[in-house]
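Yeah, one chain of the complex is gone here, protein chain that is, but the others are all in their spots.
Order as written gives the chain letters A and B; numbering starts at 1 within each chain.
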Amino acid sequence: MLKFFFTRLLQAIPVLLVVITVTFFLVRLAPGGPFDAEKAVPPEVLKALEANYRLDLPVWQQYTSYVGDLVTGDFGPSFRYPGRSVNELIMAGLPASAELGLYALLVALVIGTLAGIIASLRPNTAQDYIPMSTAMIGICMPSFLLGPLLVLVFGIWLDWLPISGWGDMPGDKILPSITMGAGYAAYIARLSRGGMLEVLSQDYIRTARAKGLPERVIIFKHALRGGLIPVIAFLGPAFAGLLSGSFVVETIFQIPGLGRFFVQAAFNRDYTMIMGTTVFFAFLIVLFNLLSDVIAVWINPRLRHQAQGGH
Amino acid sequence: MALLKVTNLKVWFHTRNGVVKAVDDVSFSVDAGQTLGIVGESGSGKSVCCYSLVDLIPKPPGKIEGGTALFNGEDLLTCSAQRMGEIRGNDIAVIFQDPMTCLNPYLTVGEQLIEPLLYHRGIKRPEARLQAIDILNEVGITNPERRFNSYPHELSGGMRQRVMIAMALIAEPKLIICDEPTTALDVTIQAQILKLLRELQQKRQVAVIFITHDLAVVSEVANDVLVMKNGKVVERGTTAELFANPKEEYTQKLIAAIPSGVKPLTESVPKATPLLEVNHLRTWFRDYSVGLFSSAALKLERNIKAVDDVSLTIQRREILGVVGESGSGKSTLGRAILGLAPRTAGQIIYDGQDITQYSARQMKPLRRKMQMIFQDPYASLNPRMTIFETLAEPLLVHGLANRKTVTAQVLELMDDVGLARAYIRKYPHEFSGGQRQRIAIGRAIATKPEFIVADEPVSALDVTIQAQILDLILELVNKHNLTMMFISHDLGVVRYIADRVLVLHRGKVEEQGITEELWAAPQADYTKKLLGAIPRFANAGM
Partner (left out) sequence: MVAIITNTDEVLASAEQGTSLWSDAWVRLRRNHLALAGLGILIFLAIVSLLTPWIAPYGYEAQNLALGATPPSWQHWFGTDIFGRDLLTRVMYGGRMSLMVGFVATGVALVIGVLWGTVAGYAGGRVDAVMMRLVDILYALPFMIFIILLMVVFGRSILLLFLAIGAVEWLTMARIVRGQVQNLRRQEFIEAAYSLGLSRWRIVRKHLIPNTLGPVIVYTTLTIPSVMLLEAFLSFLGLGVQPPESSWGLLINNGVETMEEYPWLLIFPGLALSITLFSLNFLGDGLRDALDPRTSKD
């Protein structure tokens, strides 16, 4: 298992390297220099600025030194916020984003799997149709539409919940978490329903029934593990989706998180910040893909067996 | 008093296309210590009948429409779901057909084994474990302490079926329903499992209902037999009586359909001119599937010796039977000869030409002469082509027909294989298995080939259909002077159809010879074991 984990970890390195390289050269390809927009800067100041950001060096050296800095965990200084490093900015935005992501993931997993399991127990009845139609609405209602609508209804018309901020007022975390988690809850509901239906039609469930096991044992002990495999496989992509969802949700609810920083950096052409957050996001995505793979292998004895170096 | 007495059982399925009377007015009874065999072809209702007793049929669409099933005086059909939960696994156990899919892959064998004890008897885990190890021992699993913690995929098919039997026995039920428990197994494994079941039954004096399509198996294990067809009981009686003196026409037909007896030697085989010569053929598969992780994938890069140094010759107008169990390489051998599987080494000489290195272009004229019939008539026909398109394609591709004559030729082919002409515009999914196999045979003989590889052409079919297709094949072989390599796991079928037999085991030839000589005096140990494992009629006087 440990060996499997490390080999997968090693495989993540080329992916990260591709991300870093593509990001770096993409940004260098951008037309115009980073300081073009500033008002006439005296040449000597410009020179000092360029030296500060290593822009005076040949591109190749810029690249190697950037990669070198990344290895030591240094994302470099920000273009737009002089005196602040990208690391500081990331660290400033991370706590709120991480918390939001966690809540959203919880919303998605808990509501999604429960709805999916409930629907799968009585397929093609009201118990199936009601949660699944709701899930379909969730899928067709993107977060940038759901968020404003929730704000409109619960924040403005009903005035039950605060409509912006993060941790400033009681209850201001509810709407963003639901906005971000709802779509994934819907998707997970469909996945877990499908997975459960598939497993419940397997011969080994019939075997369990023939043994006279109680229904709850059949569902929770025999069916659940296999039934949730599609959900676990979806966790990696879901995490990547939550990240991009954070761009929108943090903008709508004015949450000082990484997603909003990234969008702002994109508009401000703060290149080191864009590069830094991109690489950081990529790192997180790769990490979560790895985690979901490891869980998928760990939960399945057959794969676990192979991973342990068996035949 | 009978342990189980079923009277006038009716189970109907209410589908969109109408009501299917899966079980229609069936009555039977079983006593303790006795075995009732229920025999029937697919769709006869034999499984539904037994599953409905323990509430294992899907409801809806299934519905029990009437009847009683008294088990120890209690009606199984009307008891509550909770009571049924107590009976299942405790008083009545079920052993299913396919041990590969019937064990939960996510739980250890031991965990699944002790469940009846945990949930029915309230026995605690450590105690249950001891009992489980005992019973694993009893069903002949070596090293039961270790196997207790194994996962199903770590066991072979035969071992898994032993585990299933242990699981059925562990709560000491009074009745065991066995649904085709050996059908998915190789013949030698089948013999072991049947022996085990018989011994355990005698020791424990349980009642057994044994569902199977295989008459020979039933004659070995059952005291009484029930023959079912289309949901109805056709005939019943003691095993000895029923097989010695079947009264109903359907039963007689079933028994007659079992391939039996010997094919008369074809005398006109001129020995001097072999049509096909295979020398030292090897097919090794290299397993370079990119695994989950590349470093381990390198380790997986090993050779699987599917066919390992096989030499054979087939004379003109001869049928060579190739016999082997699963994994023996018999299918790969047939495919490698036709160039459908890779050839690692060896030489293939067809009609005097060495075709080993032939390119696809060079092979094309030969393809017309060498054809193949596949096992699964559901998979071997393109589901999106009509019968006409399927049969016309080889004729047109090889220039054997033009657009004007093709219809007439297709119709002639359909006559040849016994398909009604009116079906010409139908699609494969509108046909039964037997009819599909006729289409596939028609496609194979369309180009008037000389040599046909038939890979288990009848093993997916019911026994009466199987007999028809075998006779069709024999008829066509005679009519068109075909030479055939007939691959099968079923020794009875091979004996019925083949002039000579080749026994394959793990990619190597164990033995070959004239069919009857080999049957009378097998030389290799493996052949002896194989022949000894065939279930035989107790009274059928074969």
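By our rule, contacts are C-beta pairs under 8 Å (C-beta built on N, C-alpha and C of every residue); 3 or more make two chains touch, one makes a residue touch a chain.
It should be emphasised that the depicted structure is a prediction, and the values quoted were computed from it without experimental measurement.
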{"item": "Residue, one of B:Asp309, B:Glu393 or B:Asp490, that touches the chain absent here", "value": "B:Glu393"}
{"item": "Residue among A:Val86, A:Ile274 or A:Val297 touching the omitted chain", "value": "A:Ile274"}
{"item": "Residues belonging to subunit B that touch the chain removed from view", "value": "288-290, 335, 338, 340, 360, 363-364, 367-368, 370-372, 374-376, 379-389, 392-394, 396-398, 403-404, 406-408, 411, 421-427, 429-430, 440, 443, 447"}
{"item": "Interface residues of subunit A (partner: the chain not displayed)", "value": "12, 14-15, 18-19, 22-23, 26-27, 29-30, 136-137, 139-142, 144-145, 148-149, 151-152, 156, 190-191, 193-195, 197-198, 230, 240-241, 243-244, 247-248, 251-252, 262-263, 266-267, 269, 274, 278, 281-282, 285-286, 289"}
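Rule of thumb we're sticking to: only the chains that are shown with their structure count from here on.
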{"item": "Separation of mean Cα positions, subunit B and subunit A [Å, integer]", "value": "49"}
{"item": "Subunit A to subunit B touching residues, read off their complex", "value": "4, 7-8, 11, 202-204, 206-214, 217, 221-222, 225-226, 297, 299-303, 305-307, 309"}
{"item": "Residues on subunit B engaged by subunit A in the complex (per definition of touch)", "value": "54, 56, 84-90, 93-94, 96, 98, 101-108, 112, 115-116, 119-120, 151, 153-154, 164, 167, 291-296, 299"}
